[in-house]
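Yeah, one chain of the complex is gone here, protein chain that is, but the others are all in their spots.
The letters A, B and C name the chains in turn, as written, and every chain counts its residues from 1.
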Amino acid sequence: MECASSPARIAVRIQREDFDAAAQANALTRGRADVGAVVTFTGLCRDEGGKLAALELEHYPGMAEDEIARVAAEAESRWPILGGVAIHRYGKIAPGENIVLVVIASSHRAAAFEAAEFMMDYLKTRAPFWKKEHLKDGREGAWVEAKDVDDAAADRWRAT
Amino acid sequence: MECASSPARIAVRIQREDFDAAAQANALTRGRADVGAVVTFTGLCRDEGGKLAALELEHYPGMAEDEIARVAAEAESRWPILGGVAIHRYGKIAPGENIVLVVIASSHRAAAFEAAEFMMDYLKTRAPFWKKEHLKDGREGAWVEAKDVDDAAADRWRAT
Amino acid sequence: MSQPIKLSYFAWVRERIGRPDETLQPPADVRTVADLIAWLSARGEEYAYAFEKATVIRVAIDRKHVKQDSPIEGAREIAFFPPMTGG
Partner (left out) sequence: MSQPIKLSYFAWVRERIGRPDETLQPPADVRTVADLIAWLSARGEEYAYAFEKATVIRVAIDRKHVKQDSPIEGAREIAFFPPMTGG
């Protein structure tokens, strides 16, 4: 038997359209009985106490896909992952709407939780996306500032 | 204004029927714009390499609800949780079917991830459920043995 | 002064003892969970078999986890079961 290179287990998509988290998660487990744990993370747009009309998500086309694929490849090398999906939206997103989805399927829960959290931490600090606020009073708000706490969250995966 | 006691934010259900993880997660975010992160954990029945026909889940009625509610209350006291659901099934469950669901909604992803993982770790070691294997060859298999790794997973939340 | 107590058994503890529950009235000198396990174990082979590795047995009094040195006074229901394997 030929030795084929293993296919990417975590699919990556960058899109303007909304996604269906449940359909994505179900597709990972359908017709198989080796998945014991599925962790789904959905990141949503908050209205920041009512002041926000929308977030405008700018991205670097091409690099956004590549960088999330690199994060996914690292997750696959660190945890036994049976399947996964990472979807990041761009464009104008209203409060309550989805921004990002990470789903990880594994035999065991610790791997699924860790890989999903790792993906989110790395994606937040490495994927080329930027959020600009649009305020309810019609004004264009500021660019969202990167948080030290996100860098710290990503850094903790280096110790392991 | 009267000071009402805060309602339980994490609903707990013990049931024989399957659950719809997506419907549960969607219900937590519908009509609100303060949720920034939803973590959904689904635990499924594995076929253990093809040998398993089903798992029979026995539980201690009454105590199962109470104990998961205690775990939920502790999660609510430790993390800023906006809403959540914990559902544990009992009875005969075939490979590929759902066993357990934990959904946590929060403003921020770290709280949602940690609270969901805490709930699962505690639920595994404290909720009175027991799994018995039914084998494909018709034989009644063994009771699943508790794993030290699950105790260790639960114990690590004490250090924090 | 001892009261009748409902005893419940789950999983292989239930299978070994051969019933899901029963109501018994232990003597007054059975004060702790460990005393109760010892008293039950002396009642018959099925109990001795269920409790042969007494330290692995988990116990709940009135639906709350307790340790084996816990007093049983006032208990209405005491449940015995193996380590949990839910989730």
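Details
Heads up, the rule we're going with is that a residue touches a chain if its C-beta (ideal position, glycine included) is under 8 Å from a C-beta of that chain, and two chains touch if they have at least 3 such contacts.
Fair warning: this is a prediction, and the values are worked out from it, not measured in the lab.
One chain is not displayed; in the complete assembly it touches the shown chains A. Set against the missing chain, the residues A:Ile81, A:Ala112 or A:Ala127 yield one that touches it, A:Ala127.
Across A:Ala23, A:Ala94 or A:Ala146, the single residue that touches the chain missing here is A:Ala146. Here the missing chain is touched by one residue of A:Arg46, A:His88 or A:Arg109, and it is A:His88.
Screening A:Ile10, A:Ala72, A:Ile99 or A:Ala116 for touch with the missing chain picks out A:Ile99.
For chain A, the residues touching the chain absent from view are 43, 57-60, 62-64, 66-67, 88, 99-100, 120, 123-132, 143-146, 150.
Basically, only the chains that are shown with their structure count from here on.
Chain centres here are Cα means. That of chain A falls 48 Å from that of chain C. The centroid of the Cα atoms in chain B and the matching centroid in chain C are 27 Å apart. Averaged Cα coordinates give chain A a centre that lies 23 Å from the centre of chain B.
Counting only residues that touch two or more partner chains, chain C has 87.
The set of chain A residues touching two or more other chains comprises 109.
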